[in-house]
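Shown here: the complex without one of its protein chains, the others still in place.
== subunit A ==
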Amino acid sequence: MQTFTYERVRTPAEAAAAAARTPGAKFLAGGTNLLDLMKLEIETPAHIIDVGKVGLDKIEPTPAGGLRIGALVTNTDLADHRTVRRDYGLLSRALLAGASGQLRNKATTAGNLLQRTRCPYFYDTNQRCNKREPGSGCAAIAGYSRQLGIIGTSDACIATHPSDMAVAMRALDAEVETVKANGTTRTIPLAQFYRLPGQTPHLETTLEKNELITAVLLPPPVGGVHIYQKVRDRSSYAFALVSVGAILQQDGSGRIAVGGVAPRPWRVETAEKLLPAGAKAFTAQLLQGARPTKENAYKLALVENTVAAVLNEGKH
């Protein structure tokens, strides 16, 4: 790990100000992804701003009837929260399907959204990777790609976003609340939070430099049956090959976001109109324009079959 200077801050405003005056700084919350990447020297911050004790660890009702989830609420506490379990079951289920008990105790809500891809070529500093080293090329496209993306990808990058939580958040129409270095705040719909890679896969979100996530906002609950189906190589503590997060209503309508296939949770609202027609019609529209590799083309069928299983489960 490369050496760095360190400071603890007490408020989000202090954090934003500290970032603005220190070039090469990174915020540290739970650290389960950032420290891992720092050990491999894929991330080499010159300065660490520890935001772990700035508060932001509450889950509160909003005036609109939704929930405001503080950026530092741990994955464990979010999955376990009474209101989340009752009204946003999809979110609890997605969180509980991710990582291990130890990691969920440390990982935060904002950190989960900002975790980097698990593409093996991104993690291996001997390999070419446009995300790690812009312009160096992508060794994954012609390489071992069975776990990687099939849609929303580019010639520069086929990495997937690894978060289960983000898939649920996307289906729930979550918004990300932030504070910028100049102190102004804004909210970004999760649908507009992640960039597609194009020719700049190292730019992953629409956050500005030194902008800090303070909360994730959920709109009022929409009812329905909540299902998170994760397909993976082993039944626990593994990343998704494909995951399907669904909220299904009795009249056959619903929302579905899919994980493990794209650089962001993949949801196409117009395709959801086809849900009453069944998994085949819906998936054809959802994955229109997909560009799988030879090794991961199986994901096209896996998405359709998993959606079919989820729709079937929703009827019971």
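Please note the rule applied: a contact is a pair of C-beta atoms (placed from the backbone, for glycine too) under 8 Å apart; a residue touches a chain by one contact, two chains touch by 3 or more; residues count from 1.
Just so we're on the same page, contacts and distances are computed from a predicted model.
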{"item": "Listed names \"Aldehyde dehydrogenase iron-sulfur subunit\", \"TRAP transporter small permease subunit\", \"Na(+)-translocating NADH-quinone reductase subunit E\" or \"Allophanate hydrolase subunit 1\", matching UniProt entry of the absent chain", "value": "\"Aldehyde dehydrogenase iron-sulfur subunit\""}
{"item": "Option touching the unshown chain, where A:21, A:39, A:146 or A:280 are the choices", "value": "A:39"}
{"item": "Residue touching the undisplayed chain, where the options are A:14, A:50, A:173 or A:295", "value": "A:50"}
{"item": "Absent-chain contact - pick from A:14, A:43, A:80 or A:124", "value": "A:80"}
{"item": "Those residues of subunit A which, in the complete complex, touch the missing chain", "value": "1-6, 8, 28, 31-32, 35-36, 39, 48, 50, 52-53, 76, 79-80, 85-86, 89, 92-93, 96-97, 99-103, 105-106, 236-237"}
